[in-house]
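Have a look at the structure below before the remarks.
One protein chain is absent from this view; the other protein chains keep their places.
The block that comes next holds chain A.
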Amino acid sequence: MRANSRVAYLYILPGFLVFALFVLVPLGHTAWLSLYDWDGITLGTWTGLDNYTEQLADPDVRTAFSHSMVFLFFFAALPIGLGLVLASVLSRFRLRGLGFFRTVIFLPQVVTAVVVGIAWRWMYADEGTVNQLLSAVGLDGLARAWLGDFTWALPALGLVGTWVMSGLCMVLFLAGISKIDASLYEAARVDGAGPVREFFAVTLPGLKQEMAVGLTLTTIAALRSFDLVYVTTGGGPGNATNVPGFEIYKLAFRQGAVGEACAVAVMLTVLIFTVVLLITRLLREKL
């Protein structure tokens, strides 16, 4: 047994070492730096929890976190709802060519976020496709430079998240439904259940596992979002699309407020871990 343990440690050692040095240590270092006032150049001074109280009171940081909540709706709630409806409708038929559609619909998951950002910048541009489509249906009045608009920039970005995550949710739920015992559906039909009753009585309970996975993936994507914001709006106009991930980058690498950046990073990390833990507790029996 003892010798066996040593062998196991030897197998783990190289992987764990890289992980520890380049993930764990920096994570701890972030927490440590968050307790200092440091501009990245001169000697830092210990400030305890000042960075946290300061950042929690800072309106910019608060808006950034509130934007995360808006993103939760667009990146998580909307795609999951859409995915559920589509998957349950589609699973009622034996559709030819479903494989092709699955390939296309899952595609946004693979495309680099930077490219997604550029594509949507063009879509939302003054003369872009979105405005073009609006005027084609006679809604010229609504046309605007979407990403430069204080009210509309945030939901417009959110919809990009919906675009990225919906396909994933649909494919996930389709796979889940195909694993549900067909006799459950037959039983529901014998009992005279319509499509809606069937959805709530059979499909939804059968998708518990997939729900957990889908919720975890989408909420993490929503809370972590950085790439998209960096490429499309840079947090603007003003502060209208700022998110915690971008705030951390801005504080650390543009304003030289390293301690403050680390404090926000710790808050974001705690938030993400809490949410993931909650989802796991509520929906998933085992990891």
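Some notes on this structure:
The rule is simple: a residue touches a chain if its C-beta (ideal position, glycine included) is under 8 Å from a C-beta of that chain, and two chains touch if they have at least 3 such contacts; residues count from 1.
To be clear about the criterion, contacts and distances are computed from a predicted model.
This complex has a chain not shown, and the name its UniProt record holds, of "Inner-membrane translocator", "Heterodisulfide reductase subunit B", "(Fe-S)-binding protein" or "Carbohydrate ABC transporter permease", is "Carbohydrate ABC transporter permease". The chain that is not drawn here is touched, among residues A:Val18, A:Met69 or A:Leu139, by A:Val18.
Considering A:Leu43, A:Ala57, A:Val110 or A:Val190, the position touching the chain not shown turns out to be A:Val110 (whole complex). Across A:Leu72, A:Leu223 or A:Ala240, the residue that sits in touch with the chain not pictured is A:Leu223. Listed here are the chain A residues that touch the chain not shown: 1, 4-5, 7-9, 11-12, 14-16, 18-27, 29-30, 33, 40, 86, 89-90, 92-93, 95, 98, 101-123, 125-133, 163, 166-168, 170-172, 175, 213, 216-217, 220-221, 223-224, 226-227, 230-231, 234, 244-245, 248-249, 252-253, 258, 261-262, 265-266, 268-269, 272-273, 276.
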